[in-house]
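Missing here is one protein chain; the remaining ones are kept as they sit in the complex.
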Amino acid sequence: MNIYADNAATTAVSKTALTAMMPCFQEVYGNPSSLHSPGQRAAEKLASAREIFARHLNAQPREITFTSGGSEADNQALRSAAALGARKGKKHIISTKFEHHAILHTLQALEKEGFEVTLLDIPPDGVVTAEQVKAAIRPDTCLVTVMFANNEIGTIQPIPEIGQVCREAGVLFHTDAVQAAGHLPIDVEAMHIDMLSLSAHKFHGPKGVGVLYARRGIPLENVIYGGAQERGKRAGTENIPGICGAAAAFDEACVSMEENAAYLTPLRDKLIAGLTAIPHTVLNGDPVRRLPGNVNLCFEGIEGESLLLLLDAKGIAASSGSACTSGSLDPSHVLLALGRPHEVAHGSLRLTFSEYNKPEEIDYMLEVIPKIVSYLREMSPVWDELEKGQRPHLI
Amino acid sequence: MNIYADNAATTAVSKTALTAMMPCFQEVYGNPSSLHSPGQRAAEKLASAREIFARHLNAQPREITFTSGGSEADNQALRSAAALGARKGKKHIISTKFEHHAILHTLQALEKEGFEVTLLDIPPDGVVTAEQVKAAIRPDTCLVTVMFANNEIGTIQPIPEIGQVCREAGVLFHTDAVQAAGHLPIDVEAMHIDMLSLSAHKFHGPKGVGVLYARRGIPLENVIYGGAQERGKRAGTENIPGICGAAAAFDEACVSMEENAAYLTPLRDKLIAGLTAIPHTVLNGDPVRRLPGNVNLCFEGIEGESLLLLLDAKGIAASSGSACTSGSLDPSHVLLALGRPHEVAHGSLRLTFSEYNKPEEIDYMLEVIPKIVSYLREMSPVWDELEKGQRPHLI
Amino acid sequence: MALYSDKVMDHFQNPRNVGRMEDADGIGEVGNAKCGDIMRMYIKVDPETQIITDVKFNTFGCGSAIATSSMATELIKGKPISEALKLSNKAVVEALDGLPAQKIHCSVLAEEAVRAAVKDYFDRHGIPYGDELKACDGHCDTCGHEHA
Partner (left out) sequence: MALYSDKVMDHFQNPRNVGRMEDADGIGEVGNAKCGDIMRMYIKVDPETQIITDVKFNTFGCGSAIATSSMATELIKGKPISEALKLSNKAVVEALDGLPAQKIHCSVLAEEAVRAAVKDYFDRHGIPYGDELKACDGHCDTCGHEHA
């Protein structure tokens, strides 16, 4: 059996999305900046894609900027808010310790440019609170950026409450919704979101297309300078096939959102129940306030990469926050922020599902994974010491 | 007859490119950063695409960075060279007056950050000289950036000679080869090119994919911060379908380059001869040192947008450097740099071809365009004055 | 073409009242070739009724410059001069079912071409008029009028 259980990394393009893309390669291939009919047909497609994103986010079309992906949208959001803050003499930014590197590394760059960054601690359930945000806000805070749902452990943050706190304090609020968009309801008005990033390939859209929502009146800074595309705020000939595929995928995901969640949640919970029955295994992140398709566990005494490779040999494509998968010595910053000790964090496994996964895949995984965990523990000198009581169990 | 004569704006995706893309949407859809087999299959595709670009540019695969397009590649090249220069106390950059806005606007941003920019004048034939570059180089020059071929008038710049001058002076040399790649031979070694930008959608590849070549040892600055993709220098999940399509299109374009040029050059020259026979019409840019598919003319007494719209009504999709097509009052900075007076520059027409255009299309244009020009001149008070001698002819 | 309404495209592709008028009673020319548009408007006026009996135009400019010229001639043809002077650029834009924002200046030019033609008619016939007929000076950026 071949199981793709890494949908948080990227997804297959849906039939609907591909159908929307196909006419844009060889028929409606014009440049939307061109005045002639082939160009204007492309411009119409661009406008209707923009309208779709606006509608499902409860935003206005002109508040939607297309980018090359979630990373670029994150970079542009942070740089824009920072520039705006700097003009007002406000150079303090609040974020969290478990953001994606597109946020954290941009914040590091901003720190070098003189901004001060407060990264909120992550409570043990993987859900930061609006109170934490409120307590961190200072008179010179220009931006709060908190992700909508975490990409590793899938926990959902209290976005409306954080939005409320920020609105009351008069501080811009950005959320990296790359993992949430298409999976959780988003309403930028009701949730008081000023800026939001999303990426199409996380909801069965194509890779290389992102969206930055920015509330009207928030001036954007260019990350890419050049032509006058996207109201002059994002240069480069628009990737019309990608944008059309992204919009079609987003529309489909939003329309099927409840249905997909109702399908995935019991499968997720069954898998969690089955795998946490393995001794010295712990679920990372709140069991309920998490994405419908996310399972993330730590198994004591084993290391994630070898687990992944053996799963792969059994046809299961999964992910790990283990250091070995990243080439660094430190395991996932998310698991460390969650308070997992290094030796435990090394033994993590992330399984992420979409509506394309089948119930029998869950059964197969419940059969295969415990065996592989046992096999690796058998081989592990760490497990040996744990079992002999020479090393204390940490989970 | 429907004629697409705007291939400098963008091209249709070739069959070869689309064939290379198709398996990446729903089969090899993994994330190349993932360890599992679906991810590693994607990583292999990424590596082989990189290899194709390296081969045809005479570069090494690790010198190739994939970006979201020509604009991003231009931005990153300039920012990287500038940062390197600043570290050495060198903050002078040389470019030309007729670069694309992806270069010019990035240079403007760098000027605000304290760099000094010299923009070389454009000789009447639209070809800058290595001597001009040499004369402009100063001890504090950190970068020369001169486009390979101009996007409006199609003139080809003496890149090997400029490369030689830069190499001798020890100054980094970047070229925006967005209009040249796939159309003209490029050899970064022989031509002493240190950095080069290209964009796939200009040679029948997909939109949203660019390449930045940077010679080994030149440190790149991130334009987009985040994950460790592209050796940490360009964050964001790789657009594998786009990159595979880009590589297939580039391969095809490079292999068919001579054949395409041999096909297009006589068609171009026939069209130029036929259209310059219209009185008070001038070819913009050198007739020989120009892209095989580029025709760019100014017709006195008429305005470009109305010409475009009437051509469009006749099925001909073309472009103009007229101000009205851009929404600004000033016509094309390229035509102004070439020395065309404003009133003449407003009456420009760019027709750009690829191997997809047919010889009978040239005949059709030779039939239609002179009539439209006459019709618009009939309507024009400017032409009236020119003909009555109340206004001197400028061309 | 989505940029322009069907009305604009119709007036651009089939301009009404285009051409020279050799025996015009008033000729107005506004705009500047450097800026990319010039409109010249010719009117024929019935001296008894002060009605504009015929109008023609020549225009150098973009699609909307031609369309607004055409529409303006339609709107004033057969009307008394007093009404022609009330023609606003907004009325031209509305009659064309709208114009893209960056093209609004074309409708302003059309309004001014009409006024310039009337002013010329007044001048030729020694008819006095007020400051409000001071025409646009033909420089792109110096037009002091407030327009929609």
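A, B and C are the chain letters, set down in written order, and residue numbers restart from 1 in every chain.
Following the convention adopted for this analysis, a residue touches a chain if its C-beta (ideal position, glycine included) is under 8 Å from a C-beta of that chain, and two chains touch if they have at least 3 such contacts.
Since the structure is predicted, the reported quantities are computational estimates derived from the model, not experimental observations.
Checked against the hidden chain, the listed residues B:Gln40, B:Gln164 or B:Ser374 yield one contact partner: B:Gln40.
Contact with the undisplayed chain is limited, among A:Ala109, A:Cys324 or A:Val368, to A:Cys324. Screening A:Leu212, A:Ile302 or A:Ala337 for touch with the missing chain picks out A:Ile302. Among the residues A:Glu99, A:Glu238, A:Glu252 or A:Asp312, only A:Asp312 touches the chain that is left out of the figure. Residues touching the missing chain, restricted to subunit A, are 301-306, 309-310, 312-313, 322-324, 327, 329, 331, 341-343, 346, 379-384 (touch as defined at the top).
In this text, only the chains that are shown with their structure count from here on.
Subunit A and subunit C, compared by their mean Cα positions, are separated by 56 Å. With touch defined as above, residues shared between interfaces to two or more other chains in subunit C number as follows: 1. Counting partners per residue, subunit A has 35-37 as the residues that reach two or more other chains.
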